Structures are given as C-alpha cells and as structure tokens.
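Rather than the whole complex, this shows some of its chains in their spots.
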Amino acid sequence: MSDHQVGKIKAAIVGASGYSGEELLRLLFRHDQVDIVCVTSRQYAGRPVGDVFPRFTGLDLNFSSPSIDEIAESADVAFLALPHGVSAEFAIPLVEKGVKVIDISADFRLKSTEKYLEYYNAEHPAPELLKKAVYGAPERRKEAIKNADLVACPGCYPTSITLPLVPLLKAGLISSEGIISSSMSGVSGAGRKVDLPFIFPECNESVRPYGVVGHRHLPEIEQELAEAAGVDDVAINFIPHLVPTNRGIHSTIIAKLKDGVSADQIREAWNSSYADAPFVRVLPAGRLADTKNVTLTNYCEIACATDAHTGNVILSSAIDNLTKGAAGQAVQNMNIVFGFDEKAGLL
Amino acid sequence: MSDHQVGKIKAAIVGASGYSGEELLRLLFRHDQVDIVCVTSRQYAGRPVGDVFPRFTGLDLNFSSPSIDEIAESADVAFLALPHGVSAEFAIPLVEKGVKVIDISADFRLKSTEKYLEYYNAEHPAPELLKKAVYGAPERRKEAIKNADLVACPGCYPTSITLPLVPLLKAGLISSEGIISSSMSGVSGAGRKVDLPFIFPECNESVRPYGVVGHRHLPEIEQELAEAAGVDDVAINFIPHLVPTNRGIHSTIIAKLKDGVSADQIREAWNSSYADAPFVRVLPAGRLADTKNVTLTNYCEIACATDAHTGNVILSSAIDNLTKGAAGQAVQNMNIVFGFDEKAGLL
C-alpha cells in the first residue's frame, strides 16, 4: 500500500476492459479524492484506454498488465472487475499486502461455500478470506464496510431486489414465503460479450426471459432475504429478462402482505430504513419505478402498490445495472471504507 | 348484407385509424377471399388511407364515414376497431341487419355486466347482445365461433396469458390460486396515442410497470381462467410493463404446480390441447418464448420450466400484440365464421 497525499488515494482497476471497468473509469475520473494509478488488462496491455473505450479517446492512460506486487505497491485500493474464480486469485495477496479490495465479481458474495460450489461449479477459491469479506450493501452494512479489508459488491439483480424487500422482511410486513421477482435488464448486463444472442438484430424488438431457474444471483438474493427475515432459508422465484435497452434493471416483486398492512406502512418502513441512505429514492403513492429515471446515476428508486383482491403487494424498483448495480456501488463502498463523503464522485 | 361473389366476402373496417386498423388493412389486403369495401374514420373521412398510414401510400382507398345502414348494405362482415362503449353502438344494428361482427374492442368480452361496470365505469351498453356474443378464442371456442353473429376478440394481454394457462387448469396440472403474470408490451399496445409518456425519448431506454392493480384486462383474464379451472372465481396478479419495442407481448406466468407434475406433462397437455391449433407453437424443453420470433405473425409461442425449489412452474408466452393480440386473431375468427381455411391470409 502506497503512501498518498492527504485526502487523495490511489486506485487500481483490475480487469478493466468490460462495461463495469468503463463505468468505473467514468466515475473515478470525476472523483476529486482518487487518482487512477493503473488500469489492467492482459488483452489490451500497452494500449490507450481510448482504443478500447472510444469515449476516452485522447486520455493519457494506457492499459497495463502489472504483477500483483506492482499493483500492491502503487495502489491503496483495488477494484476487481474480473471473472469469478480469477478475482479471488488477486484478492488474497492484495488483502495480505494491505490494499483495500473492492470486488465486483461474485467470489465473495455467498457466505456458504456449498452454495458457491452448487452455483459456480467450483470449490470456493478462498474460504478463509470469505469469512473476512463484507457483503457491500451500503444501506445495511455501513459499519462493517467501514472496517472491511475486502468488500464484495452485490450483484446487479440482487441490489434491485433486496433494497425494496429487506426492510419489509425485517419489519415483518410481508411473508418471506412465495416471493417472486420478475426482473428486466438492459443488454449491458450481459457484459461486453461478443455472442450471437447479443448482436443488435437479435436483441432489438425482442423481449425474452432467460436463466429462469437457478440463475447465479438466486442464492445471493435468498441469502440476504433469509438474513432479513431471520429465518434459515428463503426460496423465491427470480426470473430475469433481457429487454432492448443499454442500461437499467427493473424488478417487479410480488409478495404476500401480512394481514392489514397498507402501502403507507410499506413506504414508512422504507423511509425509516433509508433515512440516511443517499441513493435510495422512495417514490410517493401513485408512482412506480422507471429505469430511465435512474440510468447513469447511483440511485435505486422503489415504489409499491397493494392489491386487495389477492392480498399481495407489488414492489417496483429500478437501478442502473452498471452504476448502482456495479461500479457506482463499488465507488460508494470505497467512499465508506476511506471515510469520504458517501456520495463523493457519484452526483 | 350484400350479395357477393362465391368465395369472396366484403369487409368493412370501422374505426380504422389506429394501429389495429392498420394491421387489419395489412392482413386483409393479402387475403384472397376478402374485398375491403369500406374503411371508416370520422376524423379522416375523404382522405386516402396512405395519408394516415404512409405505408399504404398510392393505394386507391379512402377513409369514409358511412351511416350504419350504408355499412350494412355493403358489407358481409364488419370489423369494429372502436373505443369501448362506441363499439356496442355499431354492433347492435349491424348484427340486426345480418352483418357478421368481429369486435376488437372490449365491449363484449366480459360476461358479467357487473364487472363491466366496475372496470369500465359505465353500464353495459348492450346486455342483450352480450348474451349472444362469443368470446373469440379460436383455440377453445371454434365451434361456437362458427355460428356466432358477434365475435368478441380477446384482448392482447389475455391472449398471451390464457393460451398457456387454460389447458393446464383444465387438466388440473396447476393450482388456480396464486397465479401471477408479469407481462411486457411494446409501445404500439398503447395505441396510436399522442401523449407525453409515449413519445420516443420517454419510452426508449425505459422499462416500467403500469396499471399493476385493476387493469381492464384483469377481469377478462380471470373470467377465462375461472371457466377453465371450473371454479367461480380466480384472483390473479396481472402486472403489465411498457418496454421499448414497437410490437410484441411477452408474458411470464408463475403458477403453483400440483404435486409431481413435470414439465413434460405440461408440454403434453399443450400439445394435446393445441393439436389442431395452427397458431400455437409449443416450444421444446430448454427454450423460452421471445417476442422477436412472433412479431408480424399470428403465432403464440409458449414454453415452460419447472422449479423444484419453489414447486412453481414458470410459463413463457409471446405474441404480436397487433396480430394475434388484435387484428390477426380477428381475421382468424372471420375465417372460422365464414368457413374459410383458418390460416387464410395469415401465413
């Protein structure tokens, strides 16, 4: 870990050639208290970031492929935007060397190594470190994040689903049984992946579900909901869809209301839980969430409507999958770790 | 009702200046056994259809505003693409005068006049005629449609929801309780409506639910599901969303499986029910529906996946809201009424 100017830290972005990496660059360039010291990519090492992300053409910054030691020497914080499995290989030595690690991958989200094995088809690569990792939901773990060496940033879908649900489960306003989330994501959610299903004519004018059973975000969502509900296990249906937008996730969540609970009580529970959460926006009665109101921001907006004829509540939430769902939440976590204003660089 | 050439009928399109009217024109122009004799619009009377629908520029066909008597004299069949309430005003005298009426509006879909009052805020305009009307779901009421004087074409969302569900309820493979449909529609589903929420920059890069409680298609869906289940009432959550496509509805439906029911049994029930249904496409295991595979066709594709960990089945269906969801199904019903090949003009 490097010495650094008072109030200014040095950041490495490791595995920066995807959309999350691009979004991290966009956000960190604007952040007054951060210097980007390295942006790594094996594939593009030596090339200007503007070659890979034309939006940054002209910037004097090249991809590099440093050793982990080199990263550790130069950086105070490392953002890992790597495939799962690979991320842990970097996280272990970086944490050892005192670099704060903000991990955008899935390696440290699941507390259960059994679940990791089941959903990622591999033994967990770092079970010891996993115990130290903090699941980086700033709205409910701010204190733990402050002292974390390794923050596991939540997945995009889990962020959109747990933010509306957790306060309601904690307050006992809804049942933890029978919850369903029908979620829709823009195509950047698939990453910068060059594959037939993601070329323009296959996505435009198309709406389609995928991964409707056993999506890798499912155990992460269920883990967080179970904790909130104070139960051992929660089983939900999580049904993601691909829709033709660049950015944005909308989750429509249906849950069984406890007897007599009103929409006002739902909003009160949210307002109370999120009184100090700068990026959660509780919508007034009559409004529902819309992805276009949050794209390119770190906000999550949440809304609800109760349905007397079924006794269910319909929750509606929207985030930008690359900002609040990935890079923005990572920066928010970095802000908390380093004692900056939680909103720094994010407004 | 006019005399007509053997095998060729005369059709009027009443209220033809919206997207359903345009789609009716597109389909009927291609239909070998139909002559379009009048295309009505008060607003555009006297103007060529190409002025309103530039796709038809150069066609020698003008909008007109004939009296009901004039329509009755010239046409064998009248398609009503009118607002609810107005449709009944035309349907009553046209049926009396022996014109077959294919109604795309909502006036004759609900058997219960109480539900009509509740959801449309008006007394039903023609309760006597309502008793004679046939709900035009060709896959389950073909015999009744053959002899109908008035066919009430199903709504777009109800078509996408009842086609996958009805056979499963009839066969007792799923519970009729707790059904949820999360449906997504392209913007043409809002009609050719000039209103702020529907201008391009408000829809593009936007995903949003609307009408999540008490949508007008809800009682229609519940009516059909109750009949299929053989129960008095079914209460579901139907949650429509607007997504940035021109055409297409995808419905994701979650239902509780009866004990031991497998996905194969679901597909068998569908294949059996739809053996003679030319426009229902049951997808094989591993596939889910996608709107882009059905746009500009009269197909509904349906698929399923079972989820052992919740005991639910996820159904996925896709239609073109303007074709199978409106004009195409109307033409299919006309084909049945007049004894034509059910697929005529629709392939």
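Per-chain numbering from 1; labels A and B assigned in written order.
As a convention for this text, contacts are C-beta pairs under 8 Å (C-beta built on N, C-alpha and C of every residue); 3 or more make two chains touch, one makes a residue touch a chain.
In this text the structure is predicted, and so the values were computed from the model without any measurement.
**Student:** How many copies of the chain make up the whole complex, given that 2 are shown?
**Tutor:** In total, this homomeric complex is built from 4 copies.
Keep in mind that, in the parts below, only the chains that are shown with their structure count from here on.
**Student:** Any idea how many Å lie between the Cα centroids of chain A and chain B?
**Tutor:** So the centroids are 40 Å from each other.
**Student:** State the interface residues of chain B toward chain A in the complex, per the touch definition above.
**Tutor:** Touch residues, chain B against chain A: 178, 180, 182, 184, 186, 202, 204-210, 212-213, 235-237, 239, 241, 243-248, 250, 252, 254, 288-292, 295, 305-307, 309-310, 312, 314, 316, 318.
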